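Take this structure, written in structure tokens, and hold onto it; I'll ask about it next.
Only one protein chain is missing from this complex, and each of the others stays in its spot.
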Amino acid sequence: MLRFIVRRLLQLIPTLFGLSILLFVWLHRLPGGPEAAILGDRGTAQQRAEIRTTLGLDEPIWVQYGRFMKRLASLDLGTSIQSGRPVTEEFFTRFPATVELALTAMVIATVVGIPLGYLAARRRGGLLDFGAVTSSLVGICVPVFFLAYLFKVIFAVNLGLLPSSGRQTPGIDATHPTGFYVLDGLLTGEFDASWDAFAHLILPGLALSSIPLAIIVRMTRASVLEVLGEDYVRTAEAKGLQENTVRVRHVLRNAMLPVVTAIGLLTGGLLSGAVLTESVFAFGGIGSFIRTAIDFRDYPVLMGFIMLIATTYVLINLLVDISYSVLDPRVRVR
Amino acid sequence: MSLLTVDELTVTFTQRGKPDVRAVDGVSFTVDQGEVVGLVGESGCGKSVTSLALMRLLSGRNVKIGGSVVFDGIELLKLRSEEMRDLRGSQLAMIFQDPLSSLNPVVPIGVQVTEILTRHRKLRGEAARKEAAVLLEKVGIPDPTRRLREYPHQMSGGMRQRALIAMAVACAPRLLIADEPTTALDVTIQAQILELLKELVDSQGTALLMITHDLGVVAGLCDDINVLYAGKVVEAAARRPLFAAPTHPYSVGLLNSIPRLDAPRGEPLKPIRGSVNDNIAWADGCAFAPRCDHYTIECLQGPPALTEALTGHRYRCVNPVTTHEPPAVIATEDGR
Partner (left out) sequence: MTTKTDKIDRLAELTAARAEPEHGLGLWREAFRRLKRNPMAVSGAVIVLLFLVIAILAPWLAPYDPEARTWDHEVFQNQNIFVGPRAENWLGLDNAGRDELSRIIVGARQSLLVGVVATGLGFAVGALLGGLAGAAVGLGGRVGQRVDAVIMRVVDMLLAMPSLLLAVSVAAILGPSLLTVMVAVGVTQVPIFARLLRGSMLAQSHSDYVLAANALGVKRRRIVLGHIVPNSLGPVLVQGTLSLATAIIEAAALSYLGLGNPDTSYPEWGSMLADAQRFLSGAPQLAIYPAIVIIITALGFTLLGEAMRESLDPKLRK
């Protein structure tokens, strides 16, 4: 098991290496540069050149890349051109927000999706099944940003039930040791701050959960239907086991295997959706920061953020593979 | 009184937009205490469906079950499903055809054995594990404590079937239904498994309903034999009369199609021509008629009735085989 994890982590290195070259070449081909964003239309040619020199952008691209890699060796991703703060610092102040949001969405999707998919399969052809299948098909087709906007207008603006933007109510003065606002409140004992942060998560979390929820419902349903037809479920019934034992140990345990894989794959889509949801709810995560970084041609931020996101994605999938091998003894990792 | 009395059991599968399929069509037979009864026929004749119907394991809205199944004085088809659950595994147990797919791949063998002990014998924890090891030992699995921790894919086919048998006999059931228990196994293992079944049944006094397409299995094991064709019993008799004087042309065909070691070299096998799908509706006549060498136009005038001879030999044929072909001699190792 340990050897498997180490090998997978080692495999991450060439992937990230390739990604960095691809990104570097790609990003530096972006028309315009930070100097245009800094100076606007007024700057003279000389001012532009000066900025390029201070940022080291006048050197050949492989020299720039070499410098980037050298810094990377000491885990330094450079400084943001916009803010002048280290990229890693920018990332880790915003990352918890996105993680909180994505986690909320995933929790909603699994907690609602798995039971719903299971019930739909058990009552195949019934009203609940029809409703679950139909709404999950529609759910995949609703643009996330539209859903987010709809929620915002209905529940926040018109009904005033929940906050409409941000991560916490401006007046609240809370300390944030970890950056995960809900967790922070619990740690410091400021439960009202926790509750407030949680309330801010509900609407964006719901909007973001729509697609994973729809997919999890459908996958669980299909998987349960397949397992229900398996011989070992019949064996379990022939043993006269209690319905709950059959349900949990023999049906769900097997039916969850493909769903677990899907959850891993869905995280990539979740990060995409987060970019849109964050911008609707002005939720200060990495998504909105990347948007401005593109406009600003903030190369170090773009490079660093995308590589860190890719690393996160690969790590999540590693986690999924490990949990898969725990759940399915036939797939023992080597 | 018989332990199990199946009377006019019918199972019909319905599907929207398609005609109903009657897989089991008025099957009746009995199993006495400690008796071994065979249910014989080709694939598709309804023998597995019969066994699943007895265990009430056919569920869903598109299955209709009629007739009656009385076990130990209780009408099984009318039991509430919770009451049936209490009987399954403790009074009636079942062994299935494919031991690999019949075992849960992600749960250790030990748990799959102990869960039935917990359910019906209220054994928990260490006591359950000890008993499970004893059971595995009893069905001939060496090093049982280690095996209990293993998963089905780590065991051989024979071991898996032994494990399934261990689960089935865990609560000393009064009736054991074995649905083609040896079909998926190697020939050498087949003999061992049959031997094991016979031993267990003898020692526990359990009645056994053996479902198979293999007349060799029946010959070595069964007291009574029911031959099924297209959902109906076409011939029923004790072992000796059936093998000595098969009456229904289908039984004759089955016996003749067995390769024989004493036949002259180079003699072709004698299969029954056609396949189970070449049948006609029982309502129109004998379903076997299209494949039968003896059929006449009388065979096509309505369903043939079941004729019962004085000896208890029953057959469903208007043109029974009168001039017996030389009786197939099949070595039976016991002298019962």
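We just call them A and B in the order they show up, numbering each chain from 1.
Here is the rule we use: a contact is a pair of C-beta atoms (placed from the backbone, for glycine too) under 8 Å apart; a residue touches a chain by one contact, two chains touch by 3 or more.
Nothing here was measured: the structure is a model prediction, and the numbers come from that model.
Enquirer: Of A:Thr93, A:Ser279 or A:Ser325, which one is in contact with the hidden chain?
Expert: Within the whole complex, the residue contacting the unshown chain is A:Ser279.
Enquirer: Looking at the full complex, which residue from A:Val142, A:Leu162, A:Leu186 or A:Ala199 touches the chain that isn't shown here?
Expert: From the options A:Val142, A:Leu162, A:Leu186 or A:Ala199, the contact with the absent chain belongs to A:Val142.
Enquirer: Could you tell which one of A:Pro14, A:Pro60 or A:Gly171 touches the chain left off the display?
Expert: A:Pro14
Enquirer: Contact with the hidden chain only, please: which subunit B residues?
Expert: Touch with the absent chain occurs at residues 17, 277-281, 284-285, 289-290, 295-297, 300.
Enquirer: For the chain that got dropped from the picture, name the residues of subunit A it touches.
Expert: Contacting residues on subunit A, toward the hidden partner: 14-15, 18-19, 22, 26-27, 29-31, 137-138, 140-146, 149, 153, 157-158, 226, 268-269, 271-273, 275-276, 279, 290-291, 294, 302, 306, 309-310, 313-314.
Criterion: only the chains that are shown with their structure count from here on.
Enquirer: Subunit A to subunit B: how many Å between their CA centres?
Expert: 55
Enquirer: What residues on subunit A touch subunit B, complex-wise?
Expert: Spelled out, the residues of subunit A in touch with subunit B are 230-232, 234-243, 245, 249-250, 253-254, 257, 327-330.
Enquirer: Okay, in this complex, where on subunit B does subunit A touch?
Expert: Per the touch definition, subunit B meets subunit A at residues 52, 55, 57, 84-90, 93-94, 96, 98, 101-108, 111, 115-116, 119-120, 151, 153, 164, 167.
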